[in-house]
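Below is the structure I would like to discuss, written out as structure tokens.
Only a single protein chain was left out; the remaining protein chains are all shown in position.
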Amino acid sequence: MGLSPVLWQFLVKWLHSSSLFPTEASGISPYVDALYFFLVAMTVFGTALVAALLLAFSIRYRREKSPVATHVEGSTLLEATWTIIPLAIFLVAFVWGALLYFRIYNPPANAMNIYVVGKQWMWKAEHPGGQHEINALHVPMGQPVQLTMISQDVFHSLSIPDFRIKREVIPGRYSTVWFEATQPGTYHLFCTQYCGTQHSGMVGEVTVLTPEDYEKWLQQSTSGMSLAQNGERLFSSMGCNSCHNGTAAARGPSLAGVYGSKLTLTDGSQILVDDAYLRDTILNPSKHVTAGFAPIMPTYQGQMSEDGLIDLVEFIKNMQSNYRVQQTLVTAESGEAAPTTPPPGTTETGKP
Amino acid sequence: MDNALASTGLTTQPAPDPHPHETAVHAEHEHVALPQHRHHFETEEQQREAGSFGMWLFLVTEIMFFGGMFFAYLLYRNWYYPAFAAASSQLSVPLGGTNTAILITSGFCMALGVWAAEVRRRKMLVVTLILTTLFGLAFLGIKYDEYHEKYELHHIPGNNFNVSQFVNPAAYGIKEEPLAPDMAQKTQIFFFLYFAMTGMHAVHLIIGIGLLFWLTWRAHRGDFSSGYVAPIENFGLYWHFIDIVWLFLFPLLYLINRHPLH
Partner (left out) sequence: MSAAIGNTIVSLPDQSTAQIPRHNYINNEHGLLSWLLTSDHKRIAILYLISITFFFFIGGAFAGLIRLELLTPQPDLVSSDTYNKFFTMHGIIMIFLFLVPSVPATLGNFLIPIMLGAKDLAFPKINLLSWYLYMIGGTLTLTALVLGGVDTGWTFTTPLSTHYLNTHVITAATAIFVAGFSSIFTGLNFIVTIHRMRCPGMTWFRMPLFVWAHYAASLLMVLGTPVLAIALTLVALERLFGIGVFDPTKGGDPLLFQHLFWFYSHPAVYIMILPGMGVISEVISTFSRKRIFGYTAVAFSSVAIALFGFFVWEHHMFIMGVSSYSALVFSLLTMLVAVPSAIKIFNWTFTLQKGSITFETPMLYAFGFMGLFTIGGLTGIFLGSLGMDIHLTETYFIVAHFHFVMVGGMLMAFLAGIHFWWPKMTGRMYPESLSKLAAVTTFIGFNLTFLPQFILGYLGMPRRYHAYPPEFQVLNVLSTAGATVLGFGYMLPMLYLAWSLKYGAIAGNNPWQATGLEWQIQSPPLMENFIETPVMDHEAYDYEWLANKTRNEVTTVG
């Protein structure tokens, strides 16, 4: 059978470009692959065992060789064997998998944070320095990176196969995942949760840069304002500063240094302030009222995009003192006509 | 070799009779001749047991069906306790309480009906079934009234849902703590679950009433006056199940969130 040279070339090119195994491009990859090999070995062994037994019995006890069957009721010993041995192997898989799971989903303390917003059908990454990118993600090599992700509409799922990580991106709550890239290069970024028409178009590229290149990239792509700076602007334009200003007469609790602390709520429960908590209090303030304050804060549900919320969260996270808040307040009060800062009270009555 | 002969299976009886029942001997079963006896059951006792067992299983299915909504209710009650408390206070305990009493009475009538069928009292059975129906209809009437009130207050979830009564209760003459607007929005979830749960309950009740009409007609005809009570018994189980669901719904929706008025 003669194969046309064109077809042959095509086949060679094809086979050359395809692989059986993804690149190991993150710190966790070798560990995931080790578990994978263990499980593959288990599967191959299990299947081969069953197949070998089937084959051996089929040959040895086929009708021609064994015209009459011998009655065997069963064997408790054998039953116990094939209950306990598979169970033991499965438990190894369980423990091994659980250890990995905790490792993949619990970021180290020194991880840098990048926000990711998923929406139909694109990924938007926001670096703390204010760099935005669509369907692309630039990260430095050798540095743990945590992604704090949220969806603006439906469920998405962020997957970077070469890093062996994946996490659902859910509307209404932050989810996180972290990785440490180990090889410069570009890698696929997929949305793996079916999210509507252009699901398969919701793909991007992760570019891993050396730390120096990453610095360069940060310089080039800056938009001039960091997320926290954007957040500060929002903080005053939405009127947050009118209550959360740390003065003695303030109607809301001071937010300086609040991130990472434990708050006591009016119902007596204690809660750790993290990104998710900050976001939720902006949208559902009456769900968590800090002890000693009245539930007067209006909701900002529907008035702020997820990007805006990220800016605010980033601002509050980095807020160490109320000095700048009070400064902006003074400026706002002195120029009362300034339309950007509605006076306290109007935000409440303005709500439907 | 004759297939028909071999077809006799475990027995050695030769004739391949297309109507085996007519020839089969059932000396030990006296009730075989009863018209309601379905011929695929060996005995009427077996038929009765199978019927009630099937009914119980069906009720287990129903429990799982309502269980999904109870689960949702408990989850959101936990999340949005103030909203659930405020919305719950808006429900009328007198109306709900009356309905509970009505439903329990109808359950009592149904139980009497089962007894009447067992002692083969046709008239009494018909009367109790009619009473059960009437109480069921009364329940639906009051439920309709409650729904109607929600409609007027714009408490039906959807685009016309209005939270002003919860944000500003004083304006409506209600002595309640006002809810923050974001929490007040969550009353919509309460009302949705309220309508879904009581609505599903009402659908079951309507189906039950439909069946009651049919059973009353059959009872009137005398179908259940000769010792054949399985349909009445099984329907009784169904009706009591509806009662019991309500006995969970009433405290969950009307009572447990209610805080003392000050």
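Order of writing sets the labels: A and B. Residues in every chain begin at 1.
Keep this in mind: a residue touches a chain if its C-beta (ideal position, glycine included) is under 8 Å from a C-beta of that chain, and two chains touch if they have at least 3 such contacts.
Every value quoted in this text rests on a predicted model; they were computed, and no experiment measured them.
Student: Among A:135, A:192 or A:221, which residue is in contact with the omitted chain in the full complex?
Tutor: Reading the full complex, the residue touching the unseen chain is A:192.
Student: Considering the complete complex, identify which of A:171, A:184, A:253 or A:308 is in touch with the unshown chain.
Tutor: Checking the options A:171, A:184, A:253 or A:308, the one contacting the hidden chain is A:171.
Student: So which of B:71, B:214 or B:248 would be touching the chain we can't see?
Tutor: Of the listed residues, the one touching the omitted chain is B:71.
Student: Which residues does subunit A use to touch the chain missing from this display?
Tutor: Subunit A touches the chain not shown through residues 14-15, 17-22, 31-32, 35-36, 39, 42-43, 46-47, 50-51, 53-54, 57-58, 61-63, 66-75, 78-79, 82-83, 86-87, 90-91, 93-94, 96-105, 120, 153-155, 157, 159, 161-162, 164-168, 170-173, 175, 188, 190-201, 203, 284, 301-302.
Student: Contact with the hidden chain only, please: which subunit B residues?
Tutor: 1, 3-13, 15-18, 20-21, 24, 38-42, 46, 49-50, 53-54, 57-58, 60-62, 64-69, 71-72, 75-76, 79-80, 157-159, 185-186, 188-189, 192-193, 196
Throughout what follows, only the chains that are shown with their structure count from here on.
Student: Could you work out how far the Cα centre of subunit A sits from that of subunit B, in whole Å?
Tutor: 45
Student: Hey, which residues of subunit B end up touching subunit A in the complex?
Tutor: It is residues 79-80, 82, 179-183, 185 of subunit B that touch subunit A.
Student: How about subunit A: which of its residues touch subunit B in the complex?
Tutor: Within the complex, subunit A contacts subunit B at residues 283-287, 295-299, 301, 351-352.
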